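Removed from the display is one protein chain of the complex; every other protein chain stays in position.
The letters A and B name the chains in turn, as written, and every chain counts its residues from 1.
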Amino acid sequence: MPYEVTTAVFEGPFDLLLHLITRNQVDIYQVSLSSIVDAYVAELDKLRHVNLDVATEFLLIAAVLLELKARRLLPGSDDIDDEEELALWEERDLLLARLFECKTFKDAAGALMRMMDAAGRSFPRTAGLEARFVELSPDLLTGVTPDRLRLACLAAMTPRPQPRVDLDHVAPIRASVGDAVAELVVLLPGAGTMSFAQLTADAGDRLSVIVRFLAVLELYKRGWVDVAQPGNFGELQVWWLGDEGDGGDPAPFSPLDAIEEYQG
Amino acid sequence: MASEVERAIEAIVMVAEEPIPPHLLAQILEVTPARVEEVCRQLAEGYAGEDRGFQLVRVAGGYRFQSHPDLAGYVERFALEGQATRLSPAALETLALVAYKQPVSRAQVAEVRGVSVDSVMRTLQHRGYISEVGRDPGPGQAVLYGTTARFLEKLGLDSLDQLPALAQFVPGPEVMEALDAGLRHGAGRPEPGGPAWVADDGEADAEADGEP
Partner (left out) sequence: MASEVERAIEAIVMVAEEPIPPHLLAQILEVTPARVEEVCRQLAEGYAGEDRGFQLVRVAGGYRFQSHPDLAGYVERFALEGQATRLSPAALETLALVAYKQPVSRAQVAEVRGVSVDSVMRTLQHRGYISEVGRDPGPGQAVLYGTTARFLEKLGLDSLDQLPALAQFVPGPEVMEALDAGLRHGAGRPEPGGPAWVADDGEADAEADGEP
C-alpha cells in the first residue's frame, strides 16, 4: 500500500466525530455522548500543533458537543429556556446531518478508489500515429509566432493569484446586520424620524440596502423603533423609540447574537 | 473474413492517443455511429473470446485499446514511469465530493469536509482529475470545479452517468441510529469501566467506518 496511516490523522472534525461514534457501532447502547465528547476533546488536545484554521473547525464542533453534554447532565431541564433548548437541538440535528453527509461521501470515496484500482490494472495504448502519417497531421503551430510563444511563457510563469487564502466564500462586500444596527442606533436618536430612503441614501448597492432593511427589522423586533408605511409602495418611515432599559448603548449586540454575514 | 469497417476501426484505434469518440470513427468510415458501436462491441467480444492480452474498451466517451488487467504485473515491470501514487483518503473524499456535486466551488467542498481543501484541490487539479469548469454567476464569482475526461479514464468510466448512484452510499438506518445515539444517549449511562477505547489513539481506521 502506498499509504499507510500510522497515527490518527483526521482530516476534519466530522471525520473524527464519525470515527468516534461509529467505532462503537456494534452496540449502539454502548455509545455514550459523554464518552464521545471526552474522546473528541482528547483528540483536540493532540491537535495543538495543527494550524489555527484546522483547530478552529475542530473547536467549533467541540463547543457544540460540550453544550450537548452539559445539557444532558443537567438534572431537570424544565426551567431551561425553550428557545435555547430548541436552538441546541437544531445544532444537534445539523451536526447529525453533516455527519451523515460526511459518511456518505466517505463511502463514495471508497467506491471510487476501488474503481480506480480496478481501472489502474489496465494501461492505455497511447502510441499515436506512425511516423509516416505524422506529416499529414494539422500543423499545431500555425499562427504561433516566436513572440506569442514568449508571451505564453511569461503568462505561464506569472504566479497565479492562487496561493491566496480561499476567499471564494466571501462576497466582495461584507455587510453585516450587526454593523448596520450599530450605525442606526447612532444615526436615528439624533434624527428622531427618518425615511427608509434617507437611511439608505449612502448605501452603495442593493446588498447594503437589504442589510439596512434587516437592521431596521431587528430594531423593530426589539421595540427600539417603530415603522410605518402609508400604503403599498409608500415611503417607509422609521421612528426612534429609544432603548428604555439601557442608556442608549450604541453597541447593544453581543457578537454572537445577531450578526450575520450576507453574501447576497 | 473481417469486414472493412472492422479492420479500419482496429487500425485507427491502434494509432490514436486518446479514446476515439464513435461519431469520429463513424465520420471517417462513413457509416452510422450505431454501426461503429456494434462493430466495436463485436471486436471487444472477439478479443475477450480469444483470450487476448489486450482489450478494446469504451472509456471517457471513446474507444481505446488497453492491456488486459490480468497482465498488470508484466506491464508494470515494463512501464514503471506511468505509475501514479494513490490518492490519500482526504484527496479521494474531496474528489468524490467534486464528482457528485459538480460544478462546485472550493468553499462548498470545504463546507462539507469541515476543513480547508485548498491544497487537496490543487493536488487533484495537478493530477488532472478536476479542473475549473466555470464561474459562479453570483457575487464573488467563485471558481467552479468539475471532473475531467482523465478522471473518467482513471476510473474506467465512459461517462459521468456511470458513476454509482450516490444514494447507494447513503448510510443505512443502523448508522443513522448509531449517529443519533452518539449525540443523544449517555446522560445517566456511565460506561462500565470507562471508555476503554479513548486511550487507543492508534489507527485511523477508514475500514472501521462501516464499510460493506
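The definition used in the following text is that a residue touches a chain if its C-beta (ideal position, glycine included) is under 8 Å from a C-beta of that chain, and two chains touch if they have at least 3 such contacts.
None of the values given here were measured: they were computed from a predicted structure.
Among A:D45, A:D82, A:D139 or A:D202, the one in contact with the hidden chain is A:D139. Considering the full assembly, A:D147 is the residue among A:D45, A:D147 or A:D202 that touches the omitted chain. When the full complex is taken into account, the listed residue touching the unshown chain is A:L129, out of A:L96, A:L129, A:V209 or A:L236. Contact between chain A and the absent chain runs through residues 123-130, 133-134, 136-158, 160-162. With the whole complex as reference, residues 1-2, 6-12, 14-18, 20-21, 23-24, 27-29, 50-54, 60-61, 65-68, 70-71, 74-75, 77-79, 81, 102-103, 122, 125-128, 130-134, 146-152, 158-161 of chain B touch the missing chain.
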